[in-house]
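The full complex has more chains than appear here; those shown keep their coordinates.
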């Protein structure tokens, strides 16, 4: 390691270079595009190998190493890659996005400049019903007729709010104050720079079905169109070990073992001792989120619990 | 340091305990209140003294130590204090607030719950004019008559937007979507937890005259009503060495020296070589922000530059 000069070059990913600057449309008027990046799968491997003081670089071994690192949550090598995106997004979704603190951000200023002249409109078939079983989600859509009425009303509202904003500005009102009644659906833009480890964490949370529809469109696009091209081996490992994984608690493993062994009595007993099988006044099983989530997991294994309270 | 038990107690600050939970009003319907805290001036000193392996604790010395730490930007001892605030603030101001990433946040969810039924209204004498010399600021107010018209229009707008929101919710629309056209002036609430070092950084930026009026009200209140009671010695030092300090660049110190020495020729020459004294087509001094900011600083020293381009 003592030679004074080893000629190296920046890591370049042709598949990502090919889409640099390309605007991937999202929602009615948003987009994502890649501005620049540093590193790739190779840089993850390179960093992990600093630890071992050697430099073997066979593709086969690289894949195994990356999968090992991701599976065992060795996060620092993934922090060695960095990407910078240009995002155009409704402020409402941006409010959720910005809660991820481990990123660098430069946002379009509506104190300095005129607000972006665009708001997220909703098509007649996109109005969502409140979910009945998930207090913070949506499920299903309004019928087209009602949707049409809502969309028209929204179009009028956006037009009205825009006129008020522009009138205020033209009167000479400070832009920082004129904007106060713009709707949350107004678009904003930002440069957003983040390392690969934290980006994967963001995608894990925001590609999830519980994430709001709007931000999920952005996250899914980043994952499928950008990260998959940038770091294909890492993306595959992330899909296997994070996006599609299932977690069993210590308790759940015990019950699962008994169910596999067809020992229903023991399975029932453990569940009972853990408070999963409480009875209400009518003699029915009380709602237990832990129990219900467990049931959903073992159904994918082809198993059905047979609780006796 | 080897005794196995030294009875200690949590640091308590009676002046802060006295206002725990008290809602300090801000704007028309916002507030700030302290929920909990850890440490105080004493904890700053305690941490700094870990470094020296001793524990002298005379108030006089404590003050000197804290002032030394703050003056020399030794930030880690100030990180040993933590405070948790409950904040009610218009979303527009919150969008700026949340850009400070080194804090912990739990915000009121309008996916799960109904949006807060309140928006920041603007009184007839609070409508601000766009600043002419600062592209992102405001300066002066609209006259009362016009203000009255604007305030009425705003009141109607808020009423209208609120009705649309509630109608959507009552129709069964998902709350996460119903909210999309709420105005940025809608109030939100959050628990916000931060260490003293990062809080002071926040205050430095947001108590500044260039910060937007709304967030400045919150920052000033936190500084003057809360931090001043929590850590009075640190607050005094922060006021002296950070809030009220003036910074001269290497170049500015050279020019200042020449001006003090009444050596106008040298002052002029250095300024010229630094590009401060360029001439436009009409033979007038071009606008130079660096030069103008320097002039403002030395005016507070009773000095006036006499440039010759």
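For clarity, chains are labelled A and B in written order, and residue numbers in each chain start from 1.
One rule holds in what follows: a contact is a pair of C-beta atoms (placed from the backbone, for glycine too) under 8 Å apart; a residue touches a chain by one contact, two chains touch by 3 or more.
Keep in mind the model is a prediction, meaning the values are calculated, not measured.
Of the identical protein chains in this complex, 2 are displayed in place, while the full assembly in this structure file contains 4 copies of the same sequence.
In this text, only the chains that are shown with their structure count from here on.
Fitting chain A to chain B on CA positions gives a rotation angle of 180°, reported to the nearest 5. Look at where the CA atoms of chain A average out and do the same for chain B: the two points lie 31 Å apart.
Interface of chain A with chain B (complex): residues 90-92, 95, 98-99, 101-102, 105, 107, 109, 111-112, 119-120, 122, 127-131, 135-139, 142, 146, 150, 153-154, 157-158, 161, 164, 168-169, 171-177, 179-186, 212-213.
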